[in-house]
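All protein chains but one are shown in place.
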Amino acid sequence: MAIIINDETRVVVQGMTGNQGSFHTGQMLLYGTKVVAGTSPSKAGQVHQGLPVFASVREAVVERGANASIIFVPAAGAKDAAFEAIDAGCSVVVMIPEHVPVQDSILIVEYARFKGAKVIGPNTFGLISPGKSKMGIMPNHIYKPGPVGLVARSGTLSYEIAAALTNAGLGQTTAVGMGGDPVVGQVFNDVLHEFERDPETKACVLVGEIGGSAEEEAAEFIKTMTKPVVAYLAGRAAPPGKRMGHAGAIIERGRGTLESKRMALEAAGATVVEMPWEVASAVKKLLG
Amino acid sequence: MAIIINDETRVVVQGMTGNQGSFHTGQMLLYGTKVVAGTSPSKAGQVHQGLPVFASVREAVVERGANASIIFVPAAGAKDAAFEAIDAGCSVVVMIPEHVPVQDSILIVEYARFKGAKVIGPNTFGLISPGKSKMGIMPNHIYKPGPVGLVARSGTLSYEIAAALTNAGLGQTTAVGMGGDPVVGQVFNDVLHEFERDPETKACVLVGEIGGSAEEEAAEFIKTMTKPVVAYLAGRAAPPGKRMGHAGAIIERGRGTLESKRMALEAAGATVVEMPWEVASAVKKLLG
Amino acid sequence: MKLYEYLAKGRLQAHGIPVPPGKLCQTADEVAEAVKEISPAAVKAQVLVGGRGKAGGIKFAQNPEEGRKVASEILGMNLKGYTVEQVYVEGKIDVEREFYVSVTVDRNARRPLIMASAHGGVEIEDVEDKYIVRRHVDEAFGMQPFLARDIAAEMGLTGDIQKQVAQILLKLYEVFRTEDAELVEINPLVVSQGKVIAADARLNLDDAALFRHQGLPEVAEGTPLEQRVKEIGLAFVELDGDIAVMANGAGMAMATLDALQHYGGRPANFLDAGGGASVEPTAQAMGVLVDMNPKAIFVNIFGGITRCDDVANAIVQVKKTRGIPVPLVVRLVGTNEQEGVDILRREGIDAFREMSEAAQKAVAVAGEGR
Partner (left out) sequence: MKLYEYLAKGRLQAHGIPVPPGKLCQTADEVAEAVKEISPAAVKAQVLVGGRGKAGGIKFAQNPEEGRKVASEILGMNLKGYTVEQVYVEGKIDVEREFYVSVTVDRNARRPLIMASAHGGVEIEDVEDKYIVRRHVDEAFGMQPFLARDIAAEMGLTGDIQKQVAQILLKLYEVFRTEDAELVEINPLVVSQGKVIAADARLNLDDAALFRHQGLPEVAEGTPLEQRVKEIGLAFVELDGDIAVMANGAGMAMATLDALQHYGGRPANFLDAGGGASVEPTAQAMGVLVDMNPKAIFVNIFGGITRCDDVANAIVQVKKTRGIPVPLVVRLVGTNEQEGVDILRREGIDAFREMSEAAQKAVAVAGEGR
């Protein structure tokens, strides 16, 4: 088992013929992801990375049975691309672009809810169910199948932690990038719900950061979870009022502080470690 | 049992202090409907028909436990009123006004779907679960409790038929006015689904008319129903291209003809009678 | 409300859809003047009927003299029952291809429906289904660019023409939304020298939404009698039979016509006297029926909100003030039934209880009058 994506996930890549889309399509294929088509309105009819290029997601769904989409188009076109994927019936839409206007994201998330689709991101590294499917831009070699569910806001930091887990013999059911933007489709809460239901996930790792209160909200759910949760939170050295790279990583008007998150998570029974390199041993300890 | 409304329905009347709202609030109270409050932004704080008048539906929900709304405001304000009721958490919203702009109705229906509410109308006479609750403008005396589920587009015509059923000893579980507009919240289909699930409903009567294809759509569902359906359809004498009173009652571009509806319903196993006065005996025959 | 072609095109143009240059004219002189600037020109009768071309309502002019000539032929002509009072002088365009595009309300889906076809220039009903692209829009979220692209592609268009049509589809939806349209249709949408342009357009506005769109010129629709009853505020449709009909409620009125037809009669009109009409408008409506000079008048009332005594009083009022010179059949049941029946009886009018009997009687007395 795994959450959200698995070996039945059939992926269409929106914006496959661009630089980033092209490279990561190759990487996903290498990983074994069932990428079945790409789209590009101007290159429809061509073959790219051995895959058909369609003008629309709809065609990829009809012709090739695509049921999930990963979006590599520029931010200005991201909303249109996401609406297209959702409208065409993709149940999972992974939005890699950063700098998507926040009001576009609000509408995308609302449309996804309206249509019953799951949006990952925007500004996410994607998600991976090791050994089954990868929809994202994360390196292929750092994950392996196992009992840990991982959900993170940030890419590289989560790779660091995933690699440490893997090195410690702790593989992953699925690793999900929530995305670094203020408004994203799946928040910690949503993902933890899925991990709690997934029989193969035995423990969860949450990699949070300052800004917003998705961690506090997650704490409410963690209280009710049967599975142990280890959390690492980045940004204790960050001053208020400054955006730390992510549009969402900012302490504003006294909200979104690391301390508030840590307290909420600990009160909910999660193990909050101080430094990223402490995650793997904490998980190991909890799994006994 | 009954469908959509019953004796637990707590009604707020939007626009209670106007002429129509005031009169029908009185009639509904006489019938025994649990009307709990009214709204009027300009008369908030007053008492009308023995009921508190609030500025907002929200207050009626919070203060008086309203869970359904009936709207008597002018058509131009109907959309705002419906959104208010849905937003405040009313699960049933009955829209009496006619001449509601069709694009407002589209948005109302979309919002209701988004929020999981049921909208009846606009341009409906409402609905009544005899002996339990009435939300509408139909006369009080023509219904009685019994085994027949009645759904109609048009008011007076359905009163004619309801009275004939009652006179023939055939009471009703619920009588629902679908509304005479092109776009309404609950169509025949939706209502028949509810009747099919309702254990007390033993037979259904559908009173349709020319225009649109809600009857044809209903036929698709009737095919799968376990309960007998009698249909009467008005408008066989109507010429194409003319609106017969209702905004929705028009044969346009060869669509919405009576013949197409009759054939679809008969093919689905419904008994289609020629004249309104034939309904009651047809039901009686089917119920054995 | 249906808009004249020139008004419809004006709205399309305001939203950025290309239309040919044009000028509205009332006289042959104005047309001659207009053709000086717009030439070669099509001179088009502004009436709300289809098939103007075949009926002689569209002619062409190369120069002012020709303009004057064809204008004097068209202005004043009777086109399917309408007198032509205005013509639209419009640049004649070379047509390479003809498409069809429209946005309307899909009643079942309860959403806007876009229809498009690369086979335009004929009524859409005459286009084979496989050549029509149909797509819905979620109105709250609005039309998205991808959908316009998709539709244009599914029409079989490519390259720059596909792009232009996609742009026009986005704008057409904008017209539909912001103008509160029931239907906006461009047929044909033509390709002319590489440009896509609206050669003809229909724009039907939602009457119920006209309060949001002030300042539109009134467009009179319907027969003179229909316009008169519209002013009373009642729904009325003229038919070609000889039994004038009044009933309360639209469905009831339709059923009443059906019942007359069922017994071999021919109704002269549809009239919904309203679900709860009081004496005055009911009397006015009765007056209209008398004016129609029918073979008989049939009043069919199920009193719910409508009170039978009100209806009876209205009938009596008309009888006393102006007379009812044709046979009158009344069916009256429901609220205050007995009072109503008594009022009528005092004037020598019998009322039926059963709709079927009353309808049979109405057909019978109309037959006697034939």
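Each chain carries a letter (A, B and C) given by its place in the written order, and its residues are counted from 1.
We take it that a residue touches a chain if its C-beta (ideal position, glycine included) is under 8 Å from a C-beta of that chain, and two chains touch if they have at least 3 such contacts.
Every value quoted in this text rests on a predicted model; they were computed, and no experiment measured them.
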Contact set of the excluded chain (shown chains only): A, B, C
Among A:5, A:183, A:206 or A:219, residue touching the chain not depicted: A:183
Full-complex contact with the absent chain, from A:32, A:169 or A:245: A:245
Touch criterion as defined above, residue of A:1, A:62, A:76 or A:267 at the omitted chain: A:76
Missing-partner contacts on chain C, residue numbers: 140-141
Residues of chain B in contact with the chain not shown: 41, 44, 55-58, 79-81, 83-84, 87, 107, 110-111, 114
Hidden partner chain, residues of chain A it touches: 75-76, 99-107, 109-111, 114, 125, 137-139, 142, 152-160, 163, 180, 182-184, 187, 207, 209-210, 212-214, 217, 232, 234-239, 242-249, 253-254, 274-277
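Note that only the chains that are shown with their structure count from here on.
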Most distant chain from chain B by Cα centroid: A
Geometric centre distance via CA averages, chain C-chain B, whole Å: 27
Centroid distance [mean C-alpha coordinates] between chain B and chain A, Å: 46
Distance between the centres, which are taken as Cα means, of chain C and chain A, whole angstrom: 54
Multi-partner residues of chain C (at least 2 other chains): 138
Overlap residues in chain B, where contacts from two or more other chains coincide: 114
